[in-house]
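What follows is a short report on a single structure.
Here the complex is missing one protein chain, while the rest keep their positions.
Here is chain A:
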Amino acid sequence: MSVLEIKDLHASVILDDETTKPILKGVNLTINSGEVHAIMGPNGSGKSTLASTIAGHPKFQVDSGSVTLDGQNVLEMSVDERARAGLFLAMQYPVEIPGVTTSNFLRSAKTAIDGEAPSLRTWTKDMKASMEKLKIDPAMIQRNVNEGFSGGEKKRHEILQLELLRPKIALLDETDSGLDVDALKVVSEGVNRALTEQNTGIMLITHYTRILRYIKPQFVHVFADGRIVDEGGPELADRLEEEGYDRYMSVAK
């Protein structure tokens, strides 16, 4: 049983050596193993900044507040230490890394997370099985990381990593964007497997409600102007579907 606790988190984006701009303005959120928290909000509200700040992207600086995973101070950890502690961020725009094969990358990541190289036989078997379930072309493994992948392939590759690296808490940053309905189903099934088989806690960042048809959140948080402005159960998502974000835009100001 793990818990990610975010308390009164304030963070800024670093624009250049001298300029920063505040984005997060006091975020409070607790995610336990096996829970799905949907973070919904209009573009530019700071949802992705929240995920990137927790993951430790160097473009963002924490101004105040705390983030802990099972009581450990996440903000004092380097990016790789956070991942080894059990955090995972499925990125909105995964980068292409020329010359590094997907196979080499996945094995390096698994070795780093587990602290030892996986046994070759079970690793190959697990990888094959996960790729098959995510309908990933087996040839992808020999291609360079994300290079020439379609938008859908990139997102499926992120979820493949989620399944193989078995994090305690996963942050999914607009994993649904750029997916057609078939790919959305496949990706959602992968997330649901992590949820039921590994009891992963999920922060599901999305602009649209359509992914919530396949991944059922227990908690829905509305994000506007750098903080959570409303919270509720799945019924809140239905209401957002009908009414949009307009009424929160005025609350946020």
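Quick note on the criterion: a residue touches a chain if its C-beta (ideal position, glycine included) is under 8 Å from a C-beta of that chain, and two chains touch if they have at least 3 such contacts; residues count from 1.
FYI, contacts and distances are computed from a predicted model.
K.L.:
Considering only the chain that is not displayed, what protein name does its UniProt record carry among "Response regulator receiver domain-containing protein", "Oligopeptide transport ATP-binding protein OppF", "Fe-S cluster assembly protein SufD" or "Stage V sporulation protein AE"?
P.N.:
Options "Response regulator receiver domain-containing protein", "Oligopeptide transport ATP-binding protein OppF", "Fe-S cluster assembly protein SufD" or "Stage V sporulation protein AE" considered; the missing chain's recorded name is "Fe-S cluster assembly protein SufD".
K.L.:
Among A:L24, A:V67, A:A83 or A:A237, which residue is in touch with the absent chain?
P.N.:
The single option touching the absent chain is A:A83.
K.L.:
Using the document's definition of touch, tell me which of A:G71, A:P98 or A:G148 contacts the absent chain.
P.N.:
Touching the chain that is not displayed is residue A:P98.
K.L.:
Taking the full complex into account, find the residue in A:N32, A:S103, A:N144 or A:N199 that is in contact with the omitted chain.
P.N.:
Considering the complete complex, A:N144 is the one touching the chain left out.
K.L.:
Tell me which of A:M40, A:L165, A:I202 or A:I215 is the one touching the absent chain.
P.N.:
Here the residue in touch with the unshown chain is A:L165.
K.L.:
In the full complex, which bits of chain A touch the chain not displayed? Write them out.
P.N.:
So the residues of chain A touching the missing chain come out as 55-58, 78-80, 82-84, 89, 91, 94-95, 97-100, 104-105, 108-109, 112-113, 144-145, 161, 165.
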